[in-house]
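This report concerns only the one structure given below.
Just one protein chain is left out here, and the rest sit where they should.
And now, chain A:
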Amino acid sequence: MCNLYILLLADLRLYVVLQMMNGNIWSVSDPEGLRETVMLALQFQVQHVTPVSGASSDLYRLSPIPNFNGLHVLLVDGDDTNRAVTHKLLEKLGCRVFSVSSGIQCMTSFAGGESSFQLVLLDLTMHTMDGFEVALAIRKFRSNSWPPLIVALAASSDDNVRDRCQRSGINGLLQKPVTLAALGDELYRVLQHN
């Protein structure tokens, strides 16, 4: 955490002081001499800024990361690297995440009974079981609670893929690689519409 102090002193000298975690202090001052006594101290916390999706790294926007308040999500992705990254992305969005690496594990998680997954994030490029088959199987699975929403992760989001998603009862689609902003937006959209 970094603290930014802006100090406007009695003689209108301006100090901008950045106190960083490692204890470095950086300051700038603009000496001015004026009679009246004015004291102004503002404390800022440097905000975590998120890059605008798809834009160059020079463009940033200060946007709050959405928080899904413990939304119970089941992540199904056969690739270890992708699964690790997506799992953390979901946690960053305030979700409660359980990750599995195959369609079979996904179905056993549902059958487990303790599951109360509100949303399934499903990678379509798994090799052990076709992602669309998994989606259909989830839809057919009868449980006490509402059927979960399904958001698919795919290498491409062209019309062909979208069609198949709709026919498989999938509620949302994200193109890989997934960014925090894109994931947040799509989850928000899917939850709003259902």
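Keep in mind that, in the parts below, contacts are C-beta pairs under 8 Å (C-beta built on N, C-alpha and C of every residue); 3 or more make two chains touch, one makes a residue touch a chain; residues count from 1.
Here is the rule we use: contacts and distances are computed from a predicted model.
One chain of the complex is hidden; its UniProt record names it "Histidine-containing phosphotransfer protein", one of "Histidine-containing phosphotransfer protein", "Carboxypeptidase A1", "Dynein 2 intermediate chain 2" or "AP complex subunit beta".
As for the chain not pictured, it touches chain A at residues 2, 4, 6, 8, 10, 12, 14, 16, 18, 20-22, 24, 28, 30, 32, 34-40, 44, 46-51, 57, 60, 78-82, 84-86, 88-89, 92, 125, 127, 155, 176-180.
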